[in-house]
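Excerpt of the complex: some chains, original placement.
A and B are the chain letters, set down in written order, and residue numbers restart from 1 in every chain.
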Amino acid sequence: MLGVAGILRPMSEQSNRAVLLLWSPDRPGIVAEVSHFIFTYGGSIVDSNQHYDPVSETFLMRIEWDITAFALPEERIASAFEPIAIKFNMTFRLELSSRTTRMAIMVSKYDHCLYDLLLRNREGETHADICLVLSNHETLSNVAELFDVPFEHVSITKETREVAEEKQRSLLRDYRVDLVVLARYMQILSPTFVADYPNRVINIHHSFLPAFVGARPYHQAYERGVKIIGATSHYVTDDLDQGPIIEQDVTRVSHRDTIRTMVQKGRDLERLVLSRAVKLHLEHRVMAIGNRTVVFE
Amino acid sequence: MLGVAGILRPMSEQSNRAVLLLWSPDRPGIVAEVSHFIFTYGGSIVDSNQHYDPVSETFLMRIEWDITAFALPEERIASAFEPIAIKFNMTFRLELSSRTTRMAIMVSKYDHCLYDLLLRNREGETHADICLVLSNHETLSNVAELFDVPFEHVSITKETREVAEEKQRSLLRDYRVDLVVLARYMQILSPTFVADYPNRVINIHHSFLPAFVGARPYHQAYERGVKIIGATSHYVTDDLDQGPIIEQDVTRVSHRDTIRTMVQKGRDLERLVLSRAVKLHLEHRVMAIGNRTVVFE
């Protein structure tokens, strides 16, 4: 029999897990059928969440199980599940803890989010394989080096934008990247780039979206005289700062705050919000549905 | 086929729901078996949550389903489920939305939590049958009257404590009370009283427990010079302010706060925290396990 303590630690700490994410028109019997499937092959359900989205009339489910004693080899689980998916007209995604997400971090010159992501991953808070730091400046190559992560520099000018992006995409392919994290990367990605990684590019925007879209949000916040500032992490889509929101947080400011101190307070927010969003994504807890997300914490 | 929008509204807004709460030594197959049980009789699962508590080595589950088309009459569901409970060595509780919780509110002289509970219930935020306001003072009888709730006065002195409590218990029985809410009730209940309502007496303590147990917590907080004050809602046990915590919240204070302004800020906390705890209990989202709670929000 499996040690109980072992069975129930979350995926982030465990290497023998499968997670099934599924989107389906609502039909009675889904939970019963899915849990029966797992039980039949000897899986032990560790976590299970569901949600019905009334806007899109979609049923969403996340189910995580221990596959130590699973009667199917990992590579055959998805195909074994397929008949159920067809029966209920589901879209599904199977994630396995044995396959660590390969993550690239794109940066420009700010280092605070980069440091934060690297430190947390090293300390075991997140479990990504950070395989690349990609930048349009040389500035942060030493940080990448400090953490033994390959650093690639692709400079971008107005004229070279298209070619440069082609090169970036090629690098991301070469490094077999699953997830792109924009850690205060100061360039806008083209629709072509975005299409390569649907709901797999995470950005941090330094405002409480949808307030203060676009450039210099702290300046906008200062001028509007708000009493609270925020940060927002979201998947990148073709519409600037309009993608599905994963996580947000806020902090108080007052008339005593200058733009300079707002930027400082904001840095703490950016770090926390981006790292939480990345962690939730890495644990396969975020399901996009239209322009919103369901986050099974 | 059932209307989808109808199927998935939470219990609080719906009258055709069943909720099963179960505590079990962890065993593979529970989720599959329980969801199969519901599916077999034509139930449609609306919400399902689970948790494994490593301290007590207990698996806890809450599952809510629509019983509109359920093939079993309400009064036979529990007995039909019993064989599964025996098989997995479970403790379980079945709650039905058709049976509204009968709730008594015990107060002394403070009216802010009483008003808050009555207003929220009238506005439909909570769905209790508030059948009694019970007090050791006459002070708040007019509030009860305003909301058409029966008011009973049982005065308490040192000498009459035992007799008085006997009378209180008798009244609670007469009114067939399921849940007792102490809305700043300033007396301590005896173990006998508490034993009548295990995990069914909810108290609000005006501090961030376990800090400032006992009397005059705002005074204690002021003297200690804390920068944040809180409120805690918990089930009442024989140990003063030591029962399982359901909900807590906090707010900032500074050297500018006097005990008077702390009390004012605290009133807002007390209202919010107590009403959230009561709402969670009424929706059968709180499962006690030892001296802690699992809250399936």
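As a convention for this text, a residue touches a chain if its C-beta (ideal position, glycine included) is under 8 Å from a C-beta of that chain, and two chains touch if they have at least 3 such contacts.
Remember, it's a predicted structure, so these values are computed and weren't measured experimentally.
Visitor: Given 2 placed copies of the single sequence, give me the total number of copies for the whole complex.
Guide: This structure file describes a complex of 4 copies of one sequence.
One rule holds in what follows: only the chains that are shown with their structure count from here on.
Visitor: Subunit A and subunit B share one sequence, so how far apart are they rotationally when you fit their Cα atoms? Give it in degrees, rounded to a multiple of 5.
Guide: Nearest-5 rotation angle for the superposition: 180 degrees.
Visitor: Quick check: in the complex, which residue numbers of subunit B touch subunit A?
Guide: Residue positions touching the partner: 4-5, 7-8, 26, 28-29, 31-33, 35-36, 38-39, 42-50, 52, 54, 57.
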